[in-house]
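One protein chain omitted, others in place.
For chain A:
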Amino acid sequence: MHRVLGDRRAVLILLGPALLVYSLIMLVPTLWSLGYSFTKGNTIDGFTGNGLDNFHRLFTDPDVRHALWFTAKYAVTVTVGQVVAGYLLALLYVFFLKKASALIRTLVFFPVVLPTVAVGLLFKNLFQVGPQTGPVNSLLNAVGIESIDFFGSSGHAFWVLIVMDIWRSMGFYAVLLFAGLVDIPDEVLESARLDGASGLRLIRHIVLPMSFPVLMSSLIFSINGTLKAFDSIIALTNGGPGNSTSPLTLYMFQTSFTYSDYGYGSTIALLLTVVCLMVTLVVFRASRRDLTKD
């Protein structure tokens, strides 16, 4: 029987095309890009090798340091915000709305599927000062606070970005974590209640530990996504004012396509890849260790 399911020709026919396309589009370019990081130039002017110059530049470039710092700050803030907001929503769904939560879940999830560019443009207008005062500043004016030029300073722009990304994605983490919370057996909750645990104590000692694995999945997913954030930033601030809200992804894009420096662009992309891998591995290992303690 194994002969049928082990038919090599059939495996080749079924798997071959996918493996070919995947290799050509993902694997080969990844290695190729690695090669580019030892060169200078671009497609039109041609490439010349320049040894480790790009790496030397990478470590001394203040813009890289700035972009790396921004990426870290952004990823940590958005990740914490997304997962906390998502967890609170999930708790709301499970413990307060119960069966009636479907409608709210659907509604809060909706921004997740919206095109980021559209959301970015929408938020730009929601928070604007001129030529027309947007709703947010109008609201501030109404309570007697002067309009804030949200996109005039990096501090404000950063927070608008954070608010937008949490708005956009909290429904997703809410549903993800909701699925984890629903899996907690009712008997466990009931017996804990009988033992006198309630409210905060119930959440801290029963609900949190039992939803720990799905919280970890959310963290890994969120960090992985926020480190690669690009669309939302380009649509909302385009890295500005100056380059103050420019993460590694955007810096890489600008280096490559605005300044046509493919070699250095590849080096920045490599840095981004290494950061993504390291962070994921660290979070993953941390979650593994804690799980075995249980």
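By our rule, a contact is a pair of C-beta atoms (placed from the backbone, for glycine too) under 8 Å apart; a residue touches a chain by one contact, two chains touch by 3 or more; residues count from 1.
Keep this in mind: contacts and distances are computed from a predicted model.
The complex includes a chain that is not drawn, and of the options "NADH-quinone oxidoreductase subunit H", "ATP synthase subunit a", "Carbohydrate ABC transporter permease" or "Dihydroxyacetone kinase-like protein" the UniProt name matching it is "Carbohydrate ABC transporter permease".
Across the entire complex, the residue among A:W32, A:F59 or A:W159 in touch with the chain not shown is A:W32.
Within chain A, the residues in touch with the undisplayed chain are 1-2, 4-8, 10-11, 13-15, 17-19, 21-22, 24-30, 32-33, 36, 43, 80, 83-84, 87-88, 91-92, 95-97, 104-118, 121-123, 125-126, 131-135, 138, 167, 172, 175-176, 179, 192, 197-201, 203-206, 208-209, 212, 214-215, 217, 220-221, 224-225, 227-228, 230-231, 234-235, 249, 252-253, 256-257, 262, 265-266, 268-270, 272-273, 276-277, 280, 290, 293-294.
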